[in-house]
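The structure follows.
One chain of protein is taken out of this complex; the other chains stay put.
When the chains are written out, they are named A, B, C, D and E in that same order, and each has its own residue count from 1.
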Amino acid sequence: MLRLSTPGYQRFAQAKELEMCYGGGEANVAYSLANYGVDASLVTRLPENDMGDACMKELRKYGVDTSKILYGGERLGIYFLETGAVARASKVVYDRAHSSFSSIEKGMVNWDEVLKDAAFFHWTGITPAVSQGAADACLEAIQAANRLGVTVSCDLNYRKNLWKYGKLASEVMPELVAGCDIVLGNEEDAAMVLGIDPEGMDVTSGHVEAEAYRSVSQQIMKLYPRVKKVITTLRGSINANHNTWSGVLYDGETLFKAADYDITHIVDRVGGGDSFMGGLIYGLLSYEGDDQKVLEFATAASCLKHTIPGDYNLVTVEEVEKLMAGDASGRVSR
Amino acid sequence: MLRLSTPGYQRFAQAKELEMCYGGGEANVAYSLANYGVDASLVTRLPENDMGDACMKELRKYGVDTSKILYGGERLGIYFLETGAVARASKVVYDRAHSSFSSIEKGMVNWDEVLKDAAFFHWTGITPAVSQGAADACLEAIQAANRLGVTVSCDLNYRKNLWKYGKLASEVMPELVAGCDIVLGNEEDAAMVLGIDPEGMDVTSGHVEAEAYRSVSQQIMKLYPRVKKVITTLRGSINANHNTWSGVLYDGETLFKAADYDITHIVDRVGGGDSFMGGLIYGLLSYEGDDQKVLEFATAASCLKHTIPGDYNLVTVEEVEKLMAGDASGRVSR
Amino acid sequence: MLRLSTPGYQRFAQAKELEMCYGGGEANVAYSLANYGVDASLVTRLPENDMGDACMKELRKYGVDTSKILYGGERLGIYFLETGAVARASKVVYDRAHSSFSSIEKGMVNWDEVLKDAAFFHWTGITPAVSQGAADACLEAIQAANRLGVTVSCDLNYRKNLWKYGKLASEVMPELVAGCDIVLGNEEDAAMVLGIDPEGMDVTSGHVEAEAYRSVSQQIMKLYPRVKKVITTLRGSINANHNTWSGVLYDGETLFKAADYDITHIVDRVGGGDSFMGGLIYGLLSYEGDDQKVLEFATAASCLKHTIPGDYNLVTVEEVEKLMAGDASGRVSR
Amino acid sequence: MLRLSTPGYQRFAQAKELEMCYGGGEANVAYSLANYGVDASLVTRLPENDMGDACMKELRKYGVDTSKILYGGERLGIYFLETGAVARASKVVYDRAHSSFSSIEKGMVNWDEVLKDAAFFHWTGITPAVSQGAADACLEAIQAANRLGVTVSCDLNYRKNLWKYGKLASEVMPELVAGCDIVLGNEEDAAMVLGIDPEGMDVTSGHVEAEAYRSVSQQIMKLYPRVKKVITTLRGSINANHNTWSGVLYDGETLFKAADYDITHIVDRVGGGDSFMGGLIYGLLSYEGDDQKVLEFATAASCLKHTIPGDYNLVTVEEVEKLMAGDASGRVSR
Amino acid sequence: MLRLSTPGYQRFAQAKELEMCYGGGEANVAYSLANYGVDASLVTRLPENDMGDACMKELRKYGVDTSKILYGGERLGIYFLETGAVARASKVVYDRAHSSFSSIEKGMVNWDEVLKDAAFFHWTGITPAVSQGAADACLEAIQAANRLGVTVSCDLNYRKNLWKYGKLASEVMPELVAGCDIVLGNEEDAAMVLGIDPEGMDVTSGHVEAEAYRSVSQQIMKLYPRVKKVITTLRGSINANHNTWSGVLYDGETLFKAADYDITHIVDRVGGGDSFMGGLIYGLLSYEGDDQKVLEFATAASCLKHTIPGDYNLVTVEEVEKLMAGDASGRVSR
Partner (left out) sequence: MLRLSTPGYQRFAQAKELEMCYGGGEANVAYSLANYGVDASLVTRLPENDMGDACMKELRKYGVDTSKILYGGERLGIYFLETGAVARASKVVYDRAHSSFSSIEKGMVNWDEVLKDAAFFHWTGITPAVSQGAADACLEAIQAANRLGVTVSCDLNYRKNLWKYGKLASEVMPELVAGCDIVLGNEEDAAMVLGIDPEGMDVTSGHVEAEAYRSVSQQIMKLYPRVKKVITTLRGSINANHNTWSGVLYDGETLFKAADYDITHIVDRVGGGDSFMGGLIYGLLSYEGDDQKVLEFATAASCLKHTIPGDYNLVTVEEVEKLMAGDASGRVSR
């Protein structure tokens, strides 16, 4: 997807040029992983035109495998971004309807081939939201992954405005989530997508209690027995420039809680959740059996994402581990 | 329509930002007229979002009346532009399908109200190309204009790639052209849109003989008796930076030929034809009975357009008349 | 007035380009109102050259009525702005002497015609500061407004360096303020312009007590019996990037106090007071009888202004009301 | 003087930022000379503010001695520049009235001190045009230079729009020119400033005959016996991007004619004449007795100026001499 | 190698930012080939730092295989570029000494492995110029290619200023050229590198006779019997913006001559020869046996390169073939 953002906090009507970046939920996770040196391949559909080509080249630049990408369909999805400040929220104008990606259909991808040597298959709740075809293809992929023993992770990522093809998230998502091993989501996602009662949590307060996520996680695991870990990012929105950041991971027994980060001067918060997921998968691949460390890696990685312009994270394992080790001082590295 | 262009001759994959401009065939004519101090109103449909709003504000800035604009539909049409140089052609990637404009339908506009005090109604061949609804609304407008005695002008503007809703230009356009008083078009337009034989003209040669347009014009007038003037721009494409430019106007008796301009360092050639049409309407309103002067104004105006970045012309009557008077020296005006 | 500012916190001597914006006290109020959908017309004088024309086009773009603008005089006023950071103050170099605006004179504007359907006439203390002619024209306008029953609002806006034509603010302003219904000003304005004793208030301390404004307001109302409301913005200057922001309104009986905002990452604080005034007038027109709400709207609106680059506010009523309702979280609006 | 120009051929109303450069007739000559390694000092008056300071720093950067600059007055003169293309002329909007420079007066500069070790004193016709004080100071300087045996050079540089303080160029200039040894000017300058008959020359034709300048030169020398050399630049204005360029020098006996240059892709033609004068003075200092070489240096230097963005020339003696030697091929120098 | 160039024809001392691009002789050829869809791998050495990493990512973005790159050494080579105009030549300041590439040594690369499935091995005369180690590694590679039956192509590319490690080109190059099948070079290269008499050719005249290259080619083939084709680009340097362009290919029997191109508005001429070589190799792979077509492809491809900013060519086979077919009109491709 092409992101076009106004420079320097300008409102849309003020802008004379737009900054470009190529992102999107699953793509951002792939960028993160490629950056950590993990083989990551993106399966999507891009238009056969220069915009699709430029998007592919950006993925390839950062090391994402682009050989599984399909070409065809009408257009590259776009979203326009106006970056907010203090009490003025960032604003997104979606222009992603009729995208090549939304035209993907069951049967277009040979998932057994694609997934044959994979360790992870990751999808987000945006995919089944855009079209019936995308939902079908997603289900097909999850089933193949389950069949092949590939771990399936999911970011519920509920976006009300995207579900426009005649079905509700609550009708489509349960079957998909049922095939997942790892689920990332917050209480709003859980409520809207899976019908789970968030028990009085209040997301607009800018402050959330980690412990409260235990119940939501347990409800998810009860409904979807395949799910082994439920993870939630904890964002405290002090204002558009200043957030707090942490995460919790529940493994069915323990509720792990990550360190708290105070992100006082956000550069770009878009893609924060995706970078968390990218860090989580890296952690699961690298620190097997140490869920605290897995969670800390994901949280520190996504904390750093907030300092990088664009949708995707561009930090190294060394940089994340330095932050995990406690050095948040930002002293010049010469 | 939003135009997004790469800066500094960059190819799409090289760009990190895109320059914005809001144009489109009929809009560009309105910009020209407003700039000359003529009241000009644009009837279109824009999405109810920030991109539609920004487009409206750009029109308003340059004095186009925006009070007749409808709001609704899915999205603002976009086209991506990569400016070519020398032997490398400029490249346009259209992303205008499903635009708010294409969702316009018969009955949405009260044409009698809109046109009641108008002197001219202008449309281009792009409108009936984008959707059946737009073609219907265009016909409706032409019929109202004919009824109210409003002069109807048309730029045939044939774009093969736009006719995608199941009808051919040759099926739709004749009925629309039949209601026109003034027709702008070249031999390719005439052939593809109206089925007229260009008699061996060769547009790729970079050199065209003005006299050859007499026959095409006469054929158009014979088929469409309402048409009183047929006009053609004469572009000689030496290369992407260097064109020659002129125009011919046939009034049923005389074939007028404008001065020849040598545009050696093109800044932006998009919208050249639209600026010609804007100049032509201004000329018809201002130099009644002097078709040579009308044509010279249109040609000089559009010659100057090639030096202005963006889709639309931003020159004054004084600047055009100075060029008509023969001063093409470009000496600094202090 | 043309504002030319250095990009990216550069000092003047470092800059190679300057960013342009067209603002000015009364103009900024007009922009605000137009943006809220209120008909707003600016009466000013611009030079008959391209800079005057560009200034007019910017106003028109954002919906300000420009049909009352006079043309003539020598030049467009300019101010150069260097944006400060932390302990380094922003710096303004005025270059507004001999402006077309300062050449305005009594008798140039037909105020009865201009104000005949108006609800409000707004002026700032900058106008009478620039020239005798401007002071005269301002008085003429106030008298017409009083005669026609148009509410007169004023922002005292004392700028010591502007009073250069031989008179002191304290000589000129009282007669003008006597015709006002609504007065915006702080204790420094009141002291220097109206000779009112601020009773030991200290503006450089970065912290001001709202209650202390009651006395200043009462003194103003006693001296100027026409004045029905006195309003003051409360800016706490922690540093150049971080201010606190609120406001008080005294209606002769009650001292209303707005919510306090913590503006931690200022984008552009110029025009803060003007955006407050724009919000105030909108509030008075829309929430008649609810002065608390009027004040809250003005305060929230101007809080948001600090996040918008340029001199004038570009926020919608919905955005202001969302903030008034308490959501300052800056969460992405998708 | 501060020049503010729109980037990328934009018209004034399109621009969102302006590019800065600090130039002016005499300053540009000083820049040229400093660049060739010649000691050059600028005598001017700048305002005591950041804009004056930035202007001084730009001069100092390129090696011009700034120790003779006076400080005071109201403002730094400004001119706005919109760069034209092809048939659209570049446009200058002057905003230099009330400048600090125009406030200079007789007696402010100790010319005997300033000129005591100088070889040349150079002035342009712009100086006496801006104010009586500047004209007086200029005369004072010329008289001191004559007294001290310092060669006086002058660029007549007639600009109709600048003479606004109540006197005509033809009233003021003769006395000043009478003190000159070297005069640069074209036939229009000679006619308007000195009342000399250009004998039917046509400057708008884009083609001028070198030989025709002999008569004008002879008339000047007859009227002003001190003048030893009269020089004229020959600009053929094919269009705004393409000029031809040459020069003639008459020494009272011989009319020297420089090589003809074809400047096919002008980058910036402002300051062309000043760079010619800079080259001429360098030539007179370096190639004494070889007027052909002097003229060739001046012409080649100013030909190169057309390729440099900004008002002043930034080329080395080596670069000029390479072009004089005939290498105009523009091959990459590695 | 990192290229840092001043924007907008600025001289070095004027610049406040530099535009980045990652190029270099052999890299540019690889970019071209990857762009045509040919597998291309670059063997080089990059520093283990962020600049080396960024260089690798740029190669990967455009599809060049980066898996054979070695890491280590001190620094990434840099060259600074100031783009000239008209009679002012572009200027290159090399800062490539001590580069990681120059630290490459014999034995570092397993050439048998690298070349085992290759069709072509290409090198340029810059490689043996930078260090003894690079020369040794180059020889090693050529010998492996000869052993494995891989075609070896070479661009003689003589740069006097680069040979600084104590040997002359004429001492080192002959042994390397002896292993080549295809040689690209002009008469200056042949003279300086191989000691061949150019027989009075004059490269600075801006006009060269194709036929004259037959003799040089024959001399090369006589001295180096392995060489089967000698190719020369024909650049006529009218000025820095305007060149003519063609090429000749001698196959031992016939001297083929390409079409002549008139490149009237050069965007970037750096890398012209490399893009020619890239086109030549593509042609040899695709049009076997049709040397005229091979040469036309190379010439048309490199003609288009002159319109692309940066060091390397970014055109498709379709674009090149369209130009070969004669359409140099630069008409907008919609």
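Please note the rule applied: a contact is a pair of C-beta atoms (placed from the backbone, for glycine too) under 8 Å apart; a residue touches a chain by one contact, two chains touch by 3 or more.
All figures in this text were calculated on a predicted structure; none of them were measured in a lab.
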Worksheet entry | Option from C:R88, C:K116, C:R147 or C:K164 whose C-beta touches the chain left out | C:R88
Fill in: Residue, one of C:L42, C:I78 or C:V270, that touches the chain absent here
C:V270
Discussion item. Using the document's definition of touch, tell me which of A:R147, A:K222 or A:H265 contacts the absent chain.
Written reply: A:H265
Discussion item. Please output the residues of chain A touching the missing chain, sorted low to high.
Written reply: 61-62, 261-267, 303-304, 306-310, 314-315, 319, 323, 327-334
Fill in: Contact footprint on chain E, counting only the chain that is left out
4, 7, 11-13, 15-20, 49-51, 53-54, 57, 74-76, 78, 80, 82, 91, 93, 95, 97-98
Worksheet item: Touching the missing chain, which residues of chain D?
Response: 57-58, 60-63
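Rule of thumb we're sticking to: only the chains that are shown with their structure count from here on.
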Worksheet item: Same or different for chain B and chain D, where same means more than half of the interface numbers show up on both copies?
Response: different
Worksheet, complete the sentence: Looking at Cα centroids only, farthest away from chain E lies chain C
Discussion item. Going by the contact rule already set, what residues in chain D reach two or more other chains?
Written reply: 11, 13, 16, 91, 265
